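Down below is the structure, laid out as structure tokens.
A single protein chain has been removed from this complex, and every other one stays in its place.
== subunit A ==
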Amino acid sequence: MDDDDDWLISSLERYEQLFMYDLSTPVHLMYLASDKGVWVYGQTLANKRELSLLTLPTKITNKEITGGRDFKISAGAVIPFSINCIQEMSNQQAVLCNADKRSLHWWREDERSPDLLVEIASSIVPPLPHHKECETARSQCITHIDYWKSESNDQHLLLGSNSPPDDGHVQIYDVVSHSVSWETVLDKTKLHDALYFGSPHQIVLCSGNYGEILVVDTREPFSATPTRCSMDAETHDDYALSCTSNIIGTLSDAGSLRLYDSRSYEKPFYCCTMPTTFHSSQYLTLTISPYNDRLLGLHPGIIIYDTTSMPPKAIFTHDGHEKEGAESVKVHGHIWHQSIPRLLISAGSDGGLHMWQYNE
């Protein structure tokens, strides 16, 4: 066997399942729509942009004997603008945040040609009042998005952005009326991320040089010093935020990891400096496993950590992207499968898309 096969041999013990795909464009964004599909946005250096909705291999989803190992391209399109983030809504419809102006675009499968995605609506999102003259400026583009659909079918988008020089801006956008129903400004404070937190009225924000956690009830007046917050001991440039119903986690680009109990987050219950640093803050990501919230996925590098011990124990490193493309490959993201334990999907700047289930 070749030396190339060394990694393959070692993977037999390390991975329960391993799938590796080669997309035609480097993957910039990925969104796991459901247990059966994933949205992928790719962009080349020549600014060719593709959005695809891929169906997961049937080997994973239905366990049939003839289940295939391949992703099927359920639908796709060449899109005319760059995007910052994707969020799937219902009915295989996704909303895209334009990277060149402050707008949202809804795309879904074309009724006449079901394998094509088409834009069905778009909307300009109002900026901060005193930035109105810059409403198309790239600097005001929406960079964070989350989605909530209530039982009564009310649909809202949580939008986050930063206006120059560094004012964080958070809005709740009503999808039906296409209007902003709530917004706030973090004065001279950079917004790192914003997520829905357990209900349509509760959001968690991570902002500022100290990675301040703010839990906000949008039904109440928002004040600069909210009732509950927590922050890091030192300042860092960037933070990643993740949360489940039980845990809120932040990770700084200098490797500072903090975990908070969602019920009382004045103080983290877990605090440490990770053994690795994250110089490439562009791809700084923290994810929490959907079935064991003490398992974290850290990125770049995609290392799975077990935080039941102090310091956290690296229980698995996925080095498949580095193996394929050596140092030049940047890993753009990873997501956990929602129902299959230890199964993740990751993507890289060389167009590599991996699906892997590590062995316990």
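Observations
Please note the rule applied: a contact is a pair of C-beta atoms (placed from the backbone, for glycine too) under 8 Å apart; a residue touches a chain by one contact, two chains touch by 3 or more; residues count from 1.
Here is the rule we go by: contacts and distances are computed from a predicted model.
Per UniProt, the protein behind the absent chain is "Integrator complex subunit 11"; the candidates were "FAD-dependent oxidoreductase domain-containing protein 2", "DNA repair protein RAD51 homolog 3", "Integrator complex subunit 11" or "Two-component response regulator".
Touching the chain that is not shown, out of A:24, A:150, A:199 or A:292: A:24 (per the contact rule at the top). Touch with the chain that is not drawn comes from one residue among A:68, A:164, A:275 or A:311, which is A:68. Remark: the omitted chain is touched by one listed residue; of A:33, A:54 or A:344 this is A:54.
One of A:34, A:113 or A:246 touches the chain omitted from the figure, and that residue is A:113.
What subunit A contributes to its contact with the hidden chain is residues 1, 5, 8-9, 11-12, 17-24, 48, 50, 52, 54, 57, 64-73, 75-78, 110, 113-117, 353.
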